[in-house]
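To start, I am sharing the structure in question, which I have written as structure tokens.
Every protein chain but one is kept in place in this view of the complex.
For reference, chains read A and B in written order, and residue numbers begin at 1 within each chain.
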Amino acid sequence: MKYVDEFRDGRLARRLAAAIAEETRSDRRYHIMEFCGGHTHAISRYGLRDLLPDTIRFIHGPGCPVCVLPIGCIDNAIEIARHPDTVLCTYGDTLRVPASGGISLLKAKAAGADVRMVYSAMDALALAERHPEREVVFFAIGFETTTPPTAVVVQAAEARGLTNFSVFCNHVLTPAAIQNILESPEVRELGTVPLDAFIGPSHVSAVIGSRPYEYFAEEYQKPVVISGFEPLDVLQSVLMLVRQLNEGRFEVENQFIRAVNRDGNRQAQRRVAEVFELRKSSEWRGLGEVPYGALRIRERYRDFDAEHRFALRYRSVADAKACECGAILRGLKQPWDCKVFGTVCTPENPIGSCMVSAEGACSAYYTYGRFRDGRAGQPTREEVIHVQ
Amino acid sequence: MCLAVPVKVVECLDDGQALIDAGGVSKAIDVSLLETVAPGDYVIVHVGFAINRLDTEEAERTLAMIRELGLELGEST
Partner (left out) sequence: MSSNVKPGYVRPVDFRRGIVDLAHGGGGRAMSQLIDELFRREFDNPWLDQGNDNALLARPEGRLVMATDSHVVSPLFFPGGDIGSLSVHGTLNDVAMSGARPVALSAGFILEEGFPLADLRRIVQSMAAAARDAGVPVVTGDTKVVERGKGDGVFINTTGIGVVPEGVHLSGDRARPGDAILVNGTLGDHGVAILSQREGLSFGTGIVSDSAALHGLVADMLANAPGLRCLRDPTRGGLAATLNELARQSQVGLVVEEDALPVREEVKAACELLGLDPLYVANEGKLVAICPSGEVEAVLGALRAHPLGRDAAVIGRVVEDPHHFVRMETSFGGARNVDWLAGEQLPRIC
């Protein structure tokens, strides 16, 4: 595919890796948090860590909407799906996320709830139009990238006069999550989580622009490079961060310049602002209560708000005791530090959300890195089993 | 997160829709989040919506920068 394949060129990747190796200093480490699950996935999927020097350390951030979805939200979604004559439409990603009592949307569906996977929010709207006798609810999840489509659908539902369609809004915001990490005691009181720099989101930034990160770079003195999701993008961004750190700079740089500018997509931002407003506080898996970190539907569109229509009450549910998803999402621990990783908690039987999503840190390690015999994570070169 | 791919707009349809081509796969997507689109434009599509344009000149420039890096290191092309 044009503008995809070119950024997966293995030969260029090795050149970039060589440049990184040349420029990294051996007397320091570079702790880089890739905020997005998309970057985590690219790093694992393309085996990028094998190309990079040991001094580059990746910390996997909480930028996976499925991973940060608290159990209470899935419980609420299942509650909606169990209403008679109701169809819950959801992106495929949420179907296997474990909720309370060992249930998931997939299991609720097997037990009779009408849960349907959609590729686009528009498909949920179309379903509501075809079935006026059914109550159709769209389970909306995702960061800023996924929010504008939901806004379009809510406005379209109003324009078409639909009375049987609503949205259960669980959209969350990237800057709030980054701030939460930077404000956490583990990062502030240096030590537990050394964090030198950020690889910033690609598609989120295509919507919100690069401006929102300027504050972090300046206030917390951490360089940010907004990076595309392809392997060459990630490697080039690592090189840009290495240079910033070597030179003592902390700026917002944009590697994903082919789709991101400072302002982002204004039209999309306007549609979002028309339909949604900030929640004062909301629970995130792994991060706890995050102030102004999520969106809800404005009063103006209340008729399309499933929380209102189904009188939902949110109940916070603690994660399984042994599950370290919380610490992993905050960069405190790595998947292999978790006792249940790969033993009790597997992609077939996920205990925590990081094992559910394909881009969750645990799932990425389990799926792509397990041949390193579990200890892997940040393997030294010697640990990597090279095939003769 | 946010799986999205660059696709080429082939034809603008009614109701804020457009027909796109992605490596030989064609699909109707929603382009109402963009001010204007024209056939030939590249856009980034996520969950069936174009979320922004892809600037092809910038894409080439990024690639050129990466390619030059190898030359700096004294590699032969």
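Here is the rule we use: a contact is a pair of C-beta atoms (placed from the backbone, for glycine too) under 8 Å apart; a residue touches a chain by one contact, two chains touch by 3 or more.
Nothing here was measured: the structure is a model prediction, and the numbers come from that model.
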| item | value |
| --- | --- |
| Hidden-chain contact residue, picked from the options A:I20, A:L51 or A:A108 | A:L51 |
| Hidden partner chain, touching residue among A:D123, A:E186, A:E214 or A:D303 | A:D123 |
| In chain B, positions touching the absent partner | 1-3, 5, 7, 22-27, 45-47 |
| Missing-chain contacts mapped onto chain A | 1, 4, 8-10, 13-14, 37-38, 44-51, 64-66, 91-93, 95-96, 106, 117-120, 123, 126, 142, 146, 231, 346-348, 357-359, 363, 366-371, 373, 384-388 |
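Quick note on the criterion: only the chains that are shown with their structure count from here on.
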| item | value |
| --- | --- |
| Distance between the centres, which are taken as Cα means, of chain B and chain A, whole angstrom | 22 |
| Chain B-touching residues of chain A, taken from the complex the two chains share | 1-4, 6-7, 12, 15-16, 18-19, 22, 36-38, 63-65, 91, 119-123, 142-143, 145-146, 148-149, 152, 201-204, 206-207, 232-233, 236, 239, 255, 257-260, 264-265, 267-268, 271, 359 |
| In the complex with chain A, residue positions of chain B that touch it | 1-6, 8, 22-23, 30, 32-35, 42, 44, 46-49, 51-56, 58-59, 61-63, 65-67, 69-70, 72-73, 75 |
